[in-house]
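Dumping the structure here so I can ask a few things about it.
Every protein chain but one is kept in place in this view of the complex.
Entry: chain A
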Amino acid sequence: MERKESSLGDFESTLKKHAQQLVESLERGKFGDAVQLIHELNQTRDRGLYQEVGKLTRELHSAIVNFQIDPHMPQAEEVSQITDATERLSYVVRLTENAANRTMDLVEQSTPVLNELSTEAKSLSADWQRFMRKEVGAAEFRELVKRVDSFLTQSEHGTGKVSGALNDILLAQDYQDLTGQVIKRVTQLVTEVESNLLKLVLMASQVDRFAGIEHDREQLRAEKDQEKHPTRGEGPQIHADKREDVVSSQDDVDDLLSSLGF
């Protein structure tokens, strides 16, 4: 980094020195000297530019090797880290999907068991009240006793089943641990890649300064804004409570819609 600064510094001091001399030569009418000075300036600038482009190329090459972006490169004996990260994230999607389906399966199995128990309990309760009010005859009472007996067996069986399902639902949450670990690793990789990319951008900006290249910032910003067009959808907002342009609850949505006349 320091060497780069000094090569740019050399160029800038040469530029200053030569510019003064150039003005002096022109004022004195020594055009030959002036042309010579311009030539030297050009050479200094070109030398710096070549050096920077050279550095940028080397840096780019080592960055590609570091990122292990290209899995077909002979250096990348293991799978590329990006491909690996993509596979890891797909694993997270798969794992969470399985856990969600497993949980819903168990809930769907348990619901009818509870519904049956509830229906039978209500019906028995009604008949039991009639029995308490002495509205039940002997024959019906014998029938009621049988039903209570079978309900007790059914309850024991049903609650056992539901309790087992609840346990399995608990176990299905183990994806959180596994996916958490995977996501942490991928986050780390993303951070590394970002800092490497940032270094490259800084290098490239040195070349820009030597070459005097100016970028059209307005256009770049416009392109970026276009990428943000909302029709495509953005997915969940992470900092909804801190952003003005985002609703943070269903109540906010309702308020907004009613302000529009809904």
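Heads up, the rule we're going with is that a contact is a pair of C-beta atoms (placed from the backbone, for glycine too) under 8 Å apart; a residue touches a chain by one contact, two chains touch by 3 or more; residues count from 1.
Just so it is clear, contacts and distances are computed from a predicted model.
Peer 1: Among "ABC transporter permease", "Indolepyruvate oxidoreductase subunit IorA", "Chemotaxis protein CheY" or "cytochrome-c oxidase", go ahead and choose the protein name stored in UniProt for the chain not displayed.
Peer 2: "Chemotaxis protein CheY"
Peer 1: For the full complex, which residue in A:171, A:213 or A:257 touches the chain that was left out?
Peer 2: Of the candidates A:171, A:213 or A:257, A:257 is in touch with the missing chain.
Peer 1: For the chain left off this view, which of A:38, A:60, A:104 or A:222 is in contact with it?
Peer 2: Touching the chain that is not displayed is residue A:104.
Peer 1: Just to verify: which one of A:35, A:114 or A:240 makes contact with the chain not shown?
Peer 2: Checking each option in A:35, A:114 or A:240, the one touching the absent chain turns out to be A:240.
Peer 1: In the full complex, which residues of chain A touch the absent chain?
Peer 2: Contacting residues on chain A, toward the hidden partner: 97, 100-101, 104, 107-108, 230-237, 240, 245-250, 253, 256-257, 260, 262.
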